[in-house]
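Note that this complex is displayed minus one protein chain, with the remaining chains in position.
== subunit A ==
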Amino acid sequence: MAAIIFIVILFFNIAIQAFLPKFLKESEVFGVYIPDTHVKDQRIIKMKKRYTTVVSMVGLVVLTLFIGYVLISSPPEQQIVFWGLAAQIGTVVLSMGLYAKNHIALANWKKEEKWTSGQVERKVVDLQFREQLKLLPSMYFVLPMLLTVSLGIYGLSQYDSLPDQIPTHWGANGEADAFTEKSWLSVSSLPFMTLVLQGMLWFFNRAMKQSGAKIQVRHKKRSREQQLAFRKYSSWLLFIVTITITLLMGYLQLSIIFPETMSTSVTMTATIAFLVIILGSVLFYAIKVGQSGTRLAVSHFDERMDGVIDPDDDQHWKFGLFYVNKNDPSILVEKRFGIGWTINMGHKTSWIFLLLIVGSIVLVTTLQ
């Protein structure tokens, strides 16, 4: 069972990584801003293709080796987990290495050949963007939190009837395989962690509203429509994650309170359903929507415009991966190389947020 889960996730990760350039904006390639005048540069197109070929080829070899290893030597679960993780990390390191090479090469071409010179940089703002933006209201994220809180309180109220050993980890077959002494802390740690996750998702949904819209000067109508849709889908994705986490964790919490109702097959099914829903939603988000909504068809077309380009903001993107801009009040920004969002490291709130997350994880793991 663990092997199958690892194979599915490994396959999924390799596919997303290999085809990533296809899901991104044309104007941001390997973390480098590409002005409109150069998005059709043959060298760039070739570079993207080569990246996809190399990552998918190596990925396939790794995947085949892993599957062969599992089938031939049918190793114990611990070994599977170890090699599964090693394979995941290996492919990530490979694709990041290729990314770094391409990032540097592109940045150099752009600088040496002065791609942005002779063009006027122009930043576009849509005054009505926030009015048209349709994100899910906070209520959708707060209600699941209330459910978790009530389950947590319920668990504590049943404290005396709980077994002396509280499960803290479940194996791939749905069976609890790690336990801890019963205490007020260990009984409330699961709802607490769930609450932290739910709070995080709620925070993201709110931060998305304040995040700066990136309207492209040569494609104002198209980029506005795609951005609005991308944010709407992002909000829905966050909601789906919140709901599935709430249900899975709620189920586990109930199975702690009523161990006799605990059935390993139900736990397994719940976990698999959780995985399928999350992976499916992410696939839809990547393939149908695309980063910044680039893969969505639009109903508005822009007239051709020459002589202007979007401002080059490469100086705010460290290695093309980390956004650091003290002036920008956005906390969340759209990723350059990847699907989804990243935080503005130049913003105080981002650091407070990171500290809170790390702090709560450390708190729960050390207190147990």
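Just so it is clear, a contact is a pair of C-beta atoms (placed from the backbone, for glycine too) under 8 Å apart; a residue touches a chain by one contact, two chains touch by 3 or more; residues count from 1.
As a working rule, contacts and distances are computed from a predicted model.
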| item | value |
| --- | --- |
| Omitted chain (choose from "Sorbosone dehydrogenase family protein", "FAD:protein FMN transferase", "ABC transporter, permease subunit" or "GntR family transcriptional regulator") - UniProt protein name | "GntR family transcriptional regulator" |
| Residue touching the undisplayed chain, where the options are A:Q88, A:N325 or A:S360 | A:N325 |
| Which of A:M145, A:A213 or A:V364 contacts the chain that the document leaves out | A:A213 |
| Omitted-chain contact residue, chosen from A:I4, A:L60, A:V120 or A:L355 | A:V120 |
| Contact footprint on subunit A, counting only the chain that is left out | 120-131, 209-213, 215, 217, 220, 311, 313, 316, 325, 327-330 |
